[in-house]
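As you look at this complex, bear in mind that one protein chain is not there, while each of the others sits in place.
Every chain is named by a letter (A and B) in the order it is written, and numbering of its residues begins at 1.
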Amino acid sequence: MSKPMAEGFLRNRWYVAAWDSEVGRSPLGRTLCGEPIVLYRRLDGSIVALRDACPHRLAPLSKGVVEGDNLRCGYHGMMFDGAGRCVEIPSQERTPENFAVAAVYPVIERYRFVWVWIGAPEAADPALLPDLWPCEREGWTFDGGVYHLKADYRLMIDNLMDLSHETYVHAGSIGQPEITGSPTEVTTEGDEVFVSRWMRGIDAPPFWRNALKRPGPVDRWQVCRFIPPSAVMIDVGVAVADTGAPEGDRSQGVNGYVIDLMTPESDRTTWYFWGMARNFDIHDRGFTDRFKAQQGGVFNEDLAILEAQQRSIDANPDLKLRNFSIDAGGVRSRAVIDRLLRAQAAAE
Amino acid sequence: MSKPMAEGFLRNRWYVAAWDSEVGRSPLGRTLCGEPIVLYRRLDGSIVALRDACPHRLAPLSKGVVEGDNLRCGYHGMMFDGAGRCVEIPSQERTPENFAVAAVYPVIERYRFVWVWIGAPEAADPALLPDLWPCEREGWTFDGGVYHLKADYRLMIDNLMDLSHETYVHAGSIGQPEITGSPTEVTTEGDEVFVSRWMRGIDAPPFWRNALKRPGPVDRWQVCRFIPPSAVMIDVGVAVADTGAPEGDRSQGVNGYVIDLMTPESDRTTWYFWGMARNFDIHDRGFTDRFKAQQGGVFNEDLAILEAQQRSIDANPDLKLRNFSIDAGGVRSRAVIDRLLRAQAAAE
Partner (left out) sequence: MSKPMAEGFLRNRWYVAAWDSEVGRSPLGRTLCGEPIVLYRRLDGSIVALRDACPHRLAPLSKGVVEGDNLRCGYHGMMFDGAGRCVEIPSQERTPENFAVAAVYPVIERYRFVWVWIGAPEAADPALLPDLWPCEREGWTFDGGVYHLKADYRLMIDNLMDLSHETYVHAGSIGQPEITGSPTEVTTEGDEVFVSRWMRGIDAPPFWRNALKRPGPVDRWQVCRFIPPSAVMIDVGVAVADTGAPEGDRSQGVNGYVIDLMTPESDRTTWYFWGMARNFDIHDRGFTDRFKAQQGGVFNEDLAILEAQQRSIDANPDLKLRNFSIDAGGVRSRAVIDRLLRAQAAAE
């Protein structure tokens, strides 16, 4: 397999730019797929996303101020509306036609995330949003955080599509030998890839025992699902053993979804949005906060190994990545990305 | 207009290397127009400027010590006189003919600045120094500071030739909406560019009211003057209204000159020498110190926006700078620079 160097990003796709709470009445600058973008909310709460460069002298608009529904550049005070059109040039009465910010990005706010369309605006299609239903379904709760990773986003996809690394990377925290020992099934459905692991009749680890609040053996599952361009959604949970969970009846269990949304910043850096949705203890705010704190520690372990891996890939240009059975999920996910990239290149 | 990337610097010009107080009996290393230069004073106070590299093993001479009128390298002890000639090689008796520092730079100390000639030494012409008369005229006082800017020097010229940015960049300090609202006149005289703004019969802002020490409406002026290669001198002041200031009689007013001297260090970094000359409260040392402290805050606002602008120019290679009427001063100044650069290229 070739090295995980980006030959470009998948375009005409939605990428997460921020958590909903990150975007407000102060402009936020963030680079997505190499494009500097500024985000802010209008008075009605709707979100504007523009190229983060004033079309006058290219000062970043994220250094400006929001006035009403408009954004005023912090250098010479030129003001732009949410469609990127210049509506005021101080010191002159006329504003030229077609004087506008270089790009306006379609935006959708959903699942607590702000999604930005990278590609041709006229092609923006809400139907292409991944279906992250646990993030908004009644009876579930969802929260998480954002991290900055100095590595190719595909290294994180590899990582998430093979949870066997938990035994080693997270030996001191969430790693458990029985995970490595359990068989997985890898399947592809269209552009999506699934890695399923079922551990039947086992003793529940403390985290899940506390969640289940019932004694006795459990059936435990982990189903990693890759959704292009760069989402991984991991279905995790336990149910009382032999109550039909593997066949689809989860009524005697508890369930969570780990939501991982990787937005490339550059070919070597990534914005990593992480969250967990769950259908148990949903009113226990303390649980949520403890879980986020714990996940911060777990993520720092991933971050350390992934950034070291990226540096090592760069320092050993004569070496190539090898794949084994545990890598099947990442390999197929990358194959999807590569296929879509080739189709994109062919279309251009 | 093309991007503000340097295609070289104007040569055969004087550039400020340092304030007079920065150069003494300890060698000072500073890079000007890409050339590493070491400066020190002889016993009689005259200043030597040499390429900052020992011709032996290229150790920077600025790491050495001044002995009498000479500079001794801190590595092997070779000593050079103010003309760059080697006058001593320890461990050997003979010093080869023509063994000398690679470049000796003509120097003039004037207007409290140390000016270095970048170009052919034989062409050095004191008449090419800009006339900064307020810096040394009786009845005036002058002081300032030096800042390091991570941006192309031409971005600072743009900034200074269009004071309308004060309303936005310096909204919290010196910015005033009436500046943006006043018309300007832009003229070119030879290689110099002028942007003049007169505000007649207005109420003086506190700074100028305190300086004028008289009540009533004032005529206020700001005249920005670009002098190649990279000086901007801003004539500012107020006079009692209708006493003839616009026509040239400033006897009923107070006057200052903001002196801005930009020396490129590289095509992305600049030494920025700033000072203010004034003909009022000239013995009030406290005024001077307060003004320098305030200007430090103002400059940090400029520095933040200019460095962000430079980063944004680099991050948006598909975008070009646009010009409006407020940019006329900068546009004409850059046109002068471009014309002189073309002439320089043609002559080479």
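Heads up, the rule we're going with is that contacts are C-beta pairs under 8 Å (C-beta built on N, C-alpha and C of every residue); 3 or more make two chains touch, one makes a residue touch a chain.
Since the structure is predicted, the reported quantities are computational estimates derived from the model, not experimental observations.
> Quick one: say which of A:Ala83, A:Ala123, A:Ala293 or A:Ala308 touches the chain that got left out.
A:Ala308
> Decide which residue listed in B:Pro90, B:Pro183, B:Gly216 or B:Gly297 touches the omitted chain of the complex.
Candidates B:Pro90, B:Pro183, B:Gly216 or B:Gly297; residue touching the omitted chain: B:Pro90.
> Who touches the missing chain here, A:Ser91, A:Ser164 or A:Gln295?
Checking each option in A:Ser91, A:Ser164 or A:Gln295, the one touching the absent chain turns out to be A:Ser164.
> List every residue of subunit A that touches the chain not included in the displayed model.
On the subunit A side, contact with the omitted chain comes from 158, 162, 164-165, 167-169, 180-181, 304-305, 308-309, 311-313, 315-316, 318-319, 321-322, 324-327.
> For review purposes, identify every residue of subunit B that touches the missing chain, sorted by number.
On the subunit B side, contact with the omitted chain comes from 31, 36, 51-53, 55-60, 63, 72-77, 89-92, 99, 102.
The rule is short, and it goes like this: only the chains that are shown with their structure count from here on.
> Determine the centre-to-centre distance between subunit A and subunit B, using the mean Cα coordinates as centres, and give it in whole Å.
Distance between chain centres, rounded to whole Å: 48 Å.
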